[in-house]
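Omission of a single protein chain aside, the complex is shown with its protein chains in their original locations.
Labels run A and B following the written order; every chain starts at residue 1.
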Amino acid sequence: MNLILAMLVILIVAALMVVFSSRLLMGAISLAVTSIMVTLLMFKLNSPFAAVFELSICAGLITVIFITTISFVKPVAEEDLLEIRKRRIKKYMALPVILIIAGVVMSFVIKPMILALPATGQETNFANVLWNLRQVDILGQAIILLVGVFGIVVLFKEGQKK
Amino acid sequence: MSATNVEILKIFIPFIILLLIVGFYYILATRNLIRILLGVEIITKAALLAIIVVGYVTNNIPLAQSLAIIMIIIEVFVVAVAAGIIIQIYKRTGSVDARNIRNLRG
Partner (left out) sequence: MLALFVLIPLAGVLILNLLRFDFIKKIACWFGVLLTLAQIGFVLFVPLDLMASQSGFFGRYFASNFTMDSLSKLMILAIGIVVFAAIMIGQFTYSDDTKRFNFLNLILLALAGMNGIVMVSDIFSLYVFIEIVAVASFVLISTYKDKLALESTFKYIVLSITATVFILLSIAIFMLISGNTSFASIGDAAKNPGNSTLVVIAVCLFICGAFTKGGLVPFHGWLPDAHSSAPSSISILLSGVVIKVTGIYPLIRIMNITGGGGEPVKNILLFIGALSIVVGALASLGQNDIKRMLAFSSVSQMGYIVIAIGTGSALGLAGAVFHILNHAIFKSQLFANAAAVEKQTGTREMDKLGGLALKMPVTGGTSIVAMLSISGIPPLAGFWSKLLIIVALWQGAHYTYAFIAVVASVITLAYFLMLQRKVFFGKLAQGLENVKEAKFGLVLPALILALLTILIGIFFPLVYNKLILPIQSILK
């Protein structure tokens, strides 16, 4: 329990690091750290398959996509790094304050709440659920794969000059 | 369904909401298109955690894992298309400043 609480706090801290990062590259790496924390949380919640997907895709592929995009783009401002950092901290100063207030409010509201959970859980075999029960979703994934491929082709292929 | 399950849920809910606040604040406050995409990623992770934790406390982890895997794959394609759009915007206008895309009034 305490481990989960610690991991959640590190998750929020990593997300705040994304916000307060002064360079885009630091932001992308902080997003990867956030993904790693989500992976660890998923491991703790008995979801190894989803954790592996999250690690390899979100902490891997999406970080690569972000770094590629960042490398295409020149940095926005050519000012001193310290200046940028001071400006950013001033701009986002309200955020940790809001977070702390929201956290305190929620801890008073949610603690006494009574939640009744249904005792379900019919299928316990993951492969069975994914391939037999969720066939429509797999079909949808195949379609979105094709859409993604066509999308990348349309977006990146420059028209031939006739 | 033990008492600790409800406790786990009660611990996760505030943090998921905090993550959503961080993400939405970032999307609204930042000027850079790539940073907007980072904020979008943060709120998607919050939704992912919500699905997984709900699956854990209702003893329905296989279902929640399948849903999470499908969500991750769809998210990859959306982010890839969005990154492609940002690169094309940069090629056409030379900057990724969001103030440049206020040309059309909503």
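Following the convention adopted for this analysis, a residue touches a chain if its C-beta (ideal position, glycine included) is under 8 Å from a C-beta of that chain, and two chains touch if they have at least 3 such contacts.
Quick caveat, the model's predicted, so the values are computed rather than measured.
Engineer: Per the definition of touch given earlier, which of A:48, A:96 or A:151 contacts the omitted chain?
Structural biologist: Checking each option in A:48, A:96 or A:151, the one touching the absent chain turns out to be A:151.
Engineer: So which bits of chain A touch the chain we can't see?
Structural biologist: Missing-chain contacts on chain A: residues 116-118, 120-121, 135-137, 139-144, 146-148, 150-151, 153-155, 159-160.
Engineer: For chain B, which residues lie in contact with the unshown chain of the complex?
Structural biologist: 20, 24, 27, 33, 36, 40, 43-44, 46-47, 50-51, 54-55, 57-58, 60, 63-64, 67, 70-71, 74, 77-78, 81-82, 85-86, 88-89, 92-93, 100-101, 103-104, 106
Everything below uses one rule, namely that only the chains that are shown with their structure count from here on.
Engineer: As a quick test, compute the distance in whole Å between the mean CA positions of chain A and chain B.
Structural biologist: 6
Engineer: Which stretch or stretches of chain A touch chain B in the complex?
Structural biologist: 1, 4-5, 8, 11-12, 15-16, 18-19, 24, 27-28, 31, 34-35, 38, 41-42, 45-47, 49-50, 53-54, 57-58, 61-62, 65-66, 68-70, 72-73, 76, 91-92, 94-95, 98-99, 102-103, 106-107, 110-111, 113, 115, 117-121, 123-126, 128-130, 133-134, 137, 140-141, 144-145, 147-148, 151-152, 155-156
Engineer: Under the touch definition given earlier, write down the residues of chain B that touch chain A in their complex.
Structural biologist: 1, 4-15, 17-19, 21-23, 25-26, 29, 31-32, 34-35, 37-38, 41-42, 45, 48-49, 52-53, 55-70, 72-77, 79-81, 83-88, 90, 95-97
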